[in-house]
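Omission of a single protein chain aside, the complex is shown with its protein chains in their original locations.
This part shows chain A:
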């Protein structure tokens, strides 16, 4: 196969640009919202309140038990039939946030449970309320435990945002598709898209390592 290097180089910037203006902001926004949602759901499940715990469990079960693509299509193509029309970008952010929330909730819940009970007790004996103990004592320790699994979730999310191309969001993969359709160089353009995703993920992984080191500075090695 002859590689059309000229096409490779001229298409590289539009693809990277699709990543910088589509994939990355979409991932960051969805991840931030998803984490917030996950924390709420994790706390619901740990609250000791049966109704809240059941709601949290149901949410996690539905999100993890259905394909992300189906969730995305329900929101973008399904909801308009009951009169709710959401533009592509918000649709994508809603779908990805809900999805991340379902997975991250379990990670955060497990991380909170991994902090020894004695830490709660130590917080209480110096007069801290449950909320303050959670914020000052438990969550900082849970954060360190949850960085590796949450990083996995984030990297999965970055790649999953390629699905947004199917609801008309201009991101990395959609750029590659459009150039491929125009030039008919499918192999080249899709491999090029894969390469750019890979580089993005490499950068993110190194960020994970740095974050782990920072959060783990109080732990004996």
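Operating definition for what follows: a contact is a pair of C-beta atoms (placed from the backbone, for glycine too) under 8 Å apart; a residue touches a chain by one contact, two chains touch by 3 or more; residues count from 1.
Going forward, contacts and distances are computed from a predicted model.
Per the UniProt record, the absent chain's protein name among "ABC transporter permease", "Pyruvate dehydrogenase E1 component subunit alpha", "L-cystine import ATP-binding protein TcyC" or "Transcriptional regulator" is "L-cystine import ATP-binding protein TcyC".
Per the touch definition above, the residue from A:54, A:126 or A:187 contacting the chain not shown is A:126. Touching the omitted chain from chain A are residues 116, 118-119, 121-122, 124-130, 132, 136-137, 140-141, 144, 217-220.
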